[in-house]
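As you look at this complex, bear in mind that one protein chain is not there, while each of the others sits in place.
Presenting chain A:
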Amino acid sequence: MDNANMKLTLKVWRQKNAQTPGKFETYKAEAISPDMSFLEMLDVVNESLTVAGQEPIHFDHDCREGICGMCSLYINGRPHGPKRAITTCQLHMRSFEDGQTITIEPWRAAPFPVLKDLAVDRSAFDRIQQAGGYISVNTGGVPDANEIAIPKVIADEAFNSATCIGCGACVAACKNASAMLFVSAKITQLGLLPQGQPERYRRAQTMVAQMDEEGFGNCTNTGACEAECPKEITLTNIATMNNDYFSAKLFRQEEVHEVQHGE
């Protein structure tokens, strides 16, 4: 049943922690089946490293269904590997050839420091969301759901933006390490919906301010983010965000209370 006969050479970035410089190590991956996902291939390599008394390669992952946004990996120079519109956990070894050499690196961006080997710290994304990526509503005391009528086209558009999984591939793909695709997806989703209107402009201001503070670069319209996004978030989101951001600056500048992240 198992047709596990691919052999590959892996060049993997190994880095003990954020303080220690990293380097590439070469490993052989043997008895690989084309039906394995990329992460399952790494599991197999890790099992053999463990038995040989070596430290397994560390990488982030959880759902392995393409939805949690936890897996990352820069594979042969591309975030999430060679195929369009999928995450690393959904990438299968049949996308590679027997005997191929595969280079595997972590996301490279200053706001995403390496934690260990292939895992990076993406908490900057959370801090941007915390700065205003929400609708301020308390639990309870809300109107009946059908009292807020939303035309299907608008709901669908908002949904398209809402599918961002927060993986950070857009940042990794961008030569400026811009987070605009990610940030604009949330701004667009909430900005399209009637519920999101009251805070629309303020949201754009606070999120963009936090994005800048985290050290993400600017967008120069290269489009690498859109090309590599596993959820096909489009550049039009960035246009919407810019629009809201500048309208806010020009006409609706509001007092934005100081950002405090918990403590």
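Following the convention adopted for this analysis, a residue touches a chain if its C-beta (ideal position, glycine included) is under 8 Å from a C-beta of that chain, and two chains touch if they have at least 3 such contacts; residues count from 1.
Throughout what follows, contacts and distances are computed from a predicted model.
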UniProt protein name of the chain not shown, from "succinate dehydrogenase", "Ferredoxin", "PadR family transcriptional regulator" or "F0F1-type ATP synthase": "succinate dehydrogenase"
Among A:Gly77, A:Gly99 or A:Gly140, the residue in touch with the chain that has been omitted: A:Gly140
Candidates A:Gly22, A:Gly66, A:Gly81 or A:Pro111 - the one touching the absent chain: A:Gly66
Absent-chain contact - pick from A:Phe125, A:Phe216 or A:Tyr245: A:Phe125
Residue touching the undisplayed chain, where the options are A:Leu73, A:Ile104 or A:Leu190: A:Leu190
Positions on chain A where the hidden chain makes contact: 1-2, 4, 16-17, 33, 35-37, 39-40, 43-44, 47, 50-51, 53-56, 58, 60-70, 86, 90, 92, 94, 115-116, 119, 121-123, 125-126, 129-140, 142-146, 148-152, 155-156, 158-159, 162-163, 165-166, 189-190, 193, 195-196, 259-263
